[in-house]
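Note that this complex is displayed minus one protein chain, with the remaining chains in position.
Just so it is clear, A, B, C and D label the chains in written order, and each chain counts residues from 1 on its own.
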Amino acid sequence: MTAAAQDHLVEAAFESVEDVRSAVEAALDSGVAASQIEVRSPAPLEEGELPLAKPKSRVLLFALSGAVLGGLTAFGLAAGTALAYPLPTGGMSIVAGPPVGVVTYEGTALGLIIMTVLRVLWEGGLLPGRAIRSGRGRPSDFDRHVAEGRLVLRIHGLTESGAEELRELCRPRTVALG
Amino acid sequence: MSSGNGKRGEPRVTIGRRDFFKVYAAAGVAVLQGCRRRDQELIESPARRSTALPGASVWRRSICEQCGAGCEIEVRTVDRLAKKIEGLPSGFVNRGGVCALGHSALQELYHPDRVTEPMRRGSSGELEPVSWEEALETAATAIAAAPDATTIVAGAPSGPLLGLWRRFAATVGTPPPVHWQPADALVEREAARLAFGESTRPAYDLARSDYVVSVGAPLLDRWRSPVHFGAAWAELTADRRGKLVQVEARHSLTAANADGWLPVRPGSEGFFARGLAGLLLGSGTVGQEGRSAYEALYPEAPPDLAATVERCGIDADRIERLAAELASARRPLVMVGGSALEGENGVAAGAAALALNLLLGAVGRVGGVFAGVDFGFEERLAGDATAALPPAALADRLAGDGDSGVLVVSEADPLHGVPGLEAGFERAGTVIACSAFFDDTTLRADVVLPVQTDLERFQAVEPDPVRGVPALLIASPTVAPRGEARHPGDVALALAAAAGRALPWPGFQEAVESALSDAFTATRAAGDDASDPAALPASLIAGALNARQFVRRTTDAGGLLGTEELRRAPTRLPRDGGNDMPSVLPDPAARAAPVGPAGVESFTLIPFESLKLGDGRGANRPWLQELPDPLSTVMWGTWAEVATEDADRLGIQTGDIVRLTGTVAEIELPAMVLPTVRPGSVGVPVGGGHADYGRYARGRGVNVNALLDTDRRVAGAGAFARGDLRVRVERLRRPRRSERPVIYGRGLRQAEEIPVGWAPHVGGKA
Amino acid sequence: MRLGTTLRLFVAAVALLAGACGPTQNLPTPEQPIAYDHQVHIEAGLECVRCHRGAEEGVHAGMPSVQACAGCHRREIPDHPEVQKVMLANENREPILWAKVNVIPDSAMVHFNHRAHARAGVECLTCHGDVASMTVAEPVRNVADMGWCVECHRENEASDDCLACHR
Amino acid sequence: MTDRPQASARALDGELLGRLDRRRPGLLVGSLASGVLVLVFFYCWGYQIANGIGVTGINRPVFWGFYIINFVFWIGISHAGTLISAILRVTKAEWRRPVTRSAEAITLFALAIGGLFPLIHLGRVAIFYYMIPYPNSRMLWPNFRSPLVWDIAAITTYIIGSALYLFLPLIPDAAVMRDRAAAGLKKRFYAVLALGWRGTAQQWHSLEWGIRILAVAIIPVAVSVHTIVSWDFAMTQTPGWKSTIFGPYFVVGAIFSGIAVLMIAMALLRRGLALERFLTDRVFNNLGLLFVTMSLVWGYFTFAEHLTVWYSGDLFEKLVHHVLLHGDFAVPFWTMVVVNLVIPVAVLSFPRGRRPLPTALVGCGVLVGMWLERFLIVVPALSTPRLAYSIGDYMPSWVELGIMIGAVGVFACLYFTFTQLLPIVSVWEMREGWRHAVSGGESGQPSEAAPTSAAASPAAGGGAA
Partner (left out) sequence: MTRWGMAIDLDRCTGCEACVVACAAENNIQTVGEEQAREGRAMHWLRIERYYEGEFPDVRTRFMPVLCQQCGAAPCEPVCPVYATYHNPEGLNAMVYGRCIGTRFCANNCPYTVRVFNWFDAEFPAPLDSQLNPDVSVRPGGVMEKCTFCVQRIQAGKDEAAQEDREVADGDVKTACQQSCPTKAIAFGDLDDPDSEVSRWAESPRAFSLLGDLDTRPGVVYLSGTEWREPAE
């Protein structure tokens, strides 16, 4: 039962970032942890617009490793395979430098692009199976507000009373509450 | 995991690298192609045993009968099918070479539209297949009913087969056969008779000459033997030793290769020869013997230089240079042939040109001109039958025989060669064609008797005496005949038998063997007496015990080959009874230049035989149709060669459809504007415009022979005159897409502008 | 689903596909017009090259002529119903069309030369299997598998130039 | 923090969503009409596969014809998008916001069609996979020395990159569509595309990183693609082709034709979807400036290319040059110069010329001109071989024309369908722009991304620019 008591959720939609900010500040003041707060926005928010920690991203790292991986694969294809199974070419070079360079170049770019996208999807919980595990990305009726251009504040893991208290805090500026 | 690798004895525990890839690959291919059913392929157990291994090449000797040159060939056969023709390196005439037409005999043999069964025109008017017996019966009945009104047209070159047809005519009681042969061959013989006293096509020792003037002789084109003359020309000009100068109105392939080309006005070749003689006589370098021999034949003074320039349309200095070079040459030689002989005045022109050899002392000399000798197997088979008639006799026969006439046409297509004869054929009662194809004549036939082509038949050929050395070439069939086709000689014999006048031999081969046997007997009997015309040179029968052995040995050896010692100068027989040699030859310079109709600009038509289609025989072979003409580069059609100058004036561009209007007909064909054409002339190749002749020839191009007037003859030769024909040229229109000439080499540029890089050979090492 | 499981399933699927259409298996044994028994003939003392005359000397091994078959069978079991078919074909001078067992399709544009392989000491059974112990000749491996050809050529230092076979 | 921009942004937001929601029967008709052309395309291709590549008009020596011309043309068109949108993103040009989606879609579709042409061109398309490096039982690999294999590498990279570059920014908009759609098939479709996008801070953060990296990465890829396409020609020894200038020349030409098609597409969108308030005159003005710049750069390259050939006096090169400037190809050549250089400079140099209709019309001309440019690269060089005996000519067959026109239909069909299904103007990027305008407070910015009502009237917008 106690676990269930800790499971209440407050959702509120706001028209402007300022409204969200004041709601978030109020929630933090009331002792809600930053990790309990989730803001869904129709467009990216600037850094520091909300008093919440900046999310971390390793997309760049993965992009670069993807580039290395892709480059090596392409090099292997262009040079390695031909060397592994040489065809008779009557003394003509079977692997020439510039072509290998071209293919490696494209492979590098391809690896980089694919790894970037995969990492973006991974971090955003957008890969199949990821969303459920991350817990944050559940669908909500309030998503409609995001679609219409409003911001949605979601505070998780509240007791019933805590939730009611937060609803009161949000109510003045909110467009919808739940 | 792979199996079947036990031979290396490795334990196959892991998946090998290649196997792994293979699994991958198989999956990929499977996805892309789906699981394909393996189409079942068949392999044959042949019905009969063969000595050759399956799939092995067997080379069989044969003789090319595409023209009369008599090239010896080797035919590559695999599993009893002919695959390739190559020149026999030891070939009597060709020394390993073959020409384009010769190669294409394979496509004649395996032509999809060949006639392979006898046919007879049924009640519906269509040709229907019948048995040989029925076909022969029908044909023989018609012949037997009116032997006098029967005309035989034999297309075979001179030799045993023609002799057999003559014998046939004599036995069955018809008039002698009309020998359907090129006009210039006939005229050449007559000219040789006048100039040299022997009615054979002269032999020219081109290779050992050092200066050759060819008056119209298209020796490198389709003429007597392009292979022999090509090789001889190469020898003549090797290391710039000798020179060839071509005196011809058209820029033929020979003119293109000649060191000098004198584009004389068409029809003025004889005049030119006389004019040249005048310069030579005046030069003082001519020997007395030659001078008197020549002046005996031409007592009139030759035309002077100005007249020659005027009549022939050649600059004076070029003629003078030619005369000077000819006079200073060690072994000069003058040849004549082709378009020079095809005008009404051809015989006189030919004789005038040949007579130059007398003047230059070239007759019977190394590098000169020799008699065209043979072993006389035509006569041996003909027995005492009358000589064959010239082609023009056919027109007279057709005019005379009326409705009841019977025509037997063997391996000839007179209706293609002279379409003007069509009305005569229409009137004829029965037309019997011995042919392998539905050519223009066979289309009109009431009875069609399918004949074998070169490679299917027993061959006995007396080659064109280009070398001046006699020969009889014999070869056995190379492949089994297609369908029910028979040897034309066998057909003649069967026809005679069916008409109740059987000849003494069951087949052509036996006829030839019997002639050989008789020749052996006659030679034995003659002993050392070389004058007996029935005897062969004694050396040829040396070592043979009896006639039977001689025949066997000869057929096994591939015939009788003469040697260089048998080469001789023509012998001018004394003028007495039986020899109608005129003492003075007709002077071509005495005749006025032909004029066209007044008021309209007219061109001289120059019909010529291209290397590919010849007289039209090659038109049914896709290889030849798709062979670009070496000069105009046109494929698959007929074209009219128009001079740049004339084209500019008439507003003609290459490809434009032009109309050529002659006295009896008109033709429409695309023009090729070429910088090599003599203004005022228009050249058109013969050989196109077949009504049928198989899918590759049907309706392809136009037949320039349609313009021939059958009343125009070469005086004194019995040939239809093809040269000196005046036509009107009109531009009709830009061609429709389907009318455009098929031009292979579209770049018509000057060699100097051509970016053919000249660079030292870099050794070609990789 | 665990990654390992996925991989295993994938490999299994690939193997299945490869098995269905792969180069080494499932080669159909074609139906022949006459139930010729290789084993019986070999046991009777015939050599391969007696009938397939070109196998060692020629480009193609080839098939014996109907005349040749009939020549022997005039004495040997002429009344056997299958032999009767041969005798009939011989009388009618007709060829017999067999189904090819080891096929390199025309589309491969390969010109296989038996005698070159015989010269190099390649055994018949390397490609054809032990036909002597077969009743009906059946393919033992896909002779049109180029990788197999190339592997053997390389191992035996034969030419691995494409033009050695393709032309 | 004034209320006005805030309220104005809300209003614009609503208006944009309204525009996207509205049913456009015209689009449906367009899809269907172009669908007919799609059928033409596949019929012609099928006919060619069934009968052989000989149904085309190509011959010896003109072995390459319309298919390769169209290949280069469409690959050029594809530079509309990814490259332009990437450059604008990297340079943070605010006016890019309404343009990028459309540009990226054009890229993907043009690329898909362009990539098909080499396959259509093949003599034996059934075994096209011999060009792909995969382990096989033949133990053979493709020849990596061939520029065609580089093409495959480059185009594969570019098409995957472009697809992802279109897709990544589309995810939030797919979520918008999903959340606004009523439950049903439509919602499920958008849900699949949105992948569970909720707009959380982490998602936005990762997405921004991703887009930033892709934008940077796609630029060298796009440059390399058209460079490599140019190397299909420049790496040969054919006179008229072997030119060091071809790489940059092709890239410039590609961007040029890309902008042309973008201008046309945007003008059509603006009218068709009544997006005047979003695709403002300012956008057209800016693109128009870029357009005329590219025209001049293209003209410079063309001049440089032909001047060097003329001056070199190389015999073979001069033959090709001659047929181009004075010979059989003079008419298309000078037409190309007029529509690619003279007209764009004459029209786009003036502010009045940089309005939607004139820019679109100029764009149409440039498309023709750039197609002609590819034609003039491929055909004259081939029809003028070194050994002049083999001089040839070329006339396309109905199959080639059918496939060429059909390809336009395939493109239109894809584009119309895309426009019908998904926001052709990036909603979240517009919102981001408005937010910037609100928070930035600069006078210039709001009027650009969020025009006042006056800006909706073309005359006023043009005057302001």
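One rule holds for everything that comes next: a residue touches a chain if its C-beta (ideal position, glycine included) is under 8 Å from a C-beta of that chain, and two chains touch if they have at least 3 such contacts.
All figures in this text were calculated on a predicted structure; none of them were measured in a lab.
Peer 1: Touched by the hidden chain, which of the shown chains?
Peer 2: A, B, C, D
Peer 1: Out of A:P51, A:P88, A:P139 or A:P172, which residue would touch the omitted chain in the full complex?
Peer 2: Residue touching the chain left out of view: A:P88.
Peer 1: Can you tell me which of B:W59, B:Y110 or B:W132 touches the chain that was removed from the display?
Peer 2: Touches the omitted chain: B:Y110.
Peer 1: So one chain is hidden, and I want to know which residue out of D:W64, D:Y134, D:F167 or D:W334 touches that hidden chain in the complete assembly.
Peer 2: Checking each option in D:W64, D:Y134, D:F167 or D:W334, the one touching the absent chain turns out to be D:W64.
Peer 1: Where the complex has a chain not shown, which of B:A307, B:A324, B:A497 or B:M635 is the residue touching it?
Peer 2: If we include the chain that is not displayed, B:M635 is the one touching it.
Peer 1: To test your reading of the contact rule: which positions on chain A touch the chain that is missing from view?
Peer 2: 87-92, 96
Peer 1: In the full complex, which residues of chain C touch the absent chain?
Peer 2: These residues of chain C touch the chain that is not shown: 106-111, 113, 115-116, 119, 161-164, 166-167.
Peer 1: Since one chain has been left out of the picture, which residues of chain B touch it in the full complex?
Peer 2: Contacting residues on chain B, toward the hidden partner: 55, 78, 81-87, 94, 96-100, 102-104, 106-107, 109-112, 220, 226-228, 230-231, 233-234, 237-238, 240, 251, 253, 256-257, 261-263, 314, 482, 611-612, 622-628, 630-631, 633, 635-637, 643-645, 675-679, 695, 700, 738, 740, 742, 744-746, 748-752, 754-766.
Definition applied: only the chains that are shown with their structure count from here on.
Peer 1: Report which interface contains more C-beta contacts, comparing C-D against B-D.
Peer 2: Looking at contacts between chains, B-D has the larger number.
Peer 1: Rounded to the nearest whole Å, what is the centre-to-centre distance of chain B and chain D, using the mean of the C-alpha atoms as each centre?
Peer 2: That gives a centre separation of 65 Å.
Peer 1: From the C-alpha centre of chain B to that of chain C, how far is it in Å?
Peer 2: Between these chains, centre-to-centre, one finds 50 Å.
Peer 1: Using CA atom averages as chain centres, what separation in Å is found between chain A and chain D?
Peer 2: Here the centre of chain D sits 30 Å away from the centre of chain A.
Peer 1: Do you know which chain B residues sit against two or more other chains?
Peer 2: Residues 18, 22, 24, 26, 29 of chain B touch two or more partner chains.
Peer 1: What parts of chain D, by residue number, touch at least two of the other chains?
Peer 2: In chain D, the residues touching two or more other chains are 135-137, 139.
Peer 1: Which stretch or stretches of chain C touch chain A in the complex?
Peer 2: Against chain A, the touching part of chain C is residues 160-162.
Peer 1: Using the touch definition up top, name the residues of chain D that touch chain B in the complex.
Peer 2: The contact residues of chain D facing chain B are 129, 134-137, 139, 315-316, 319, 386-393.
Peer 1: For the complex, give me every residue of chain A touching chain C.
Peer 2: Of all residues in chain A, those touching chain C are 87-88.
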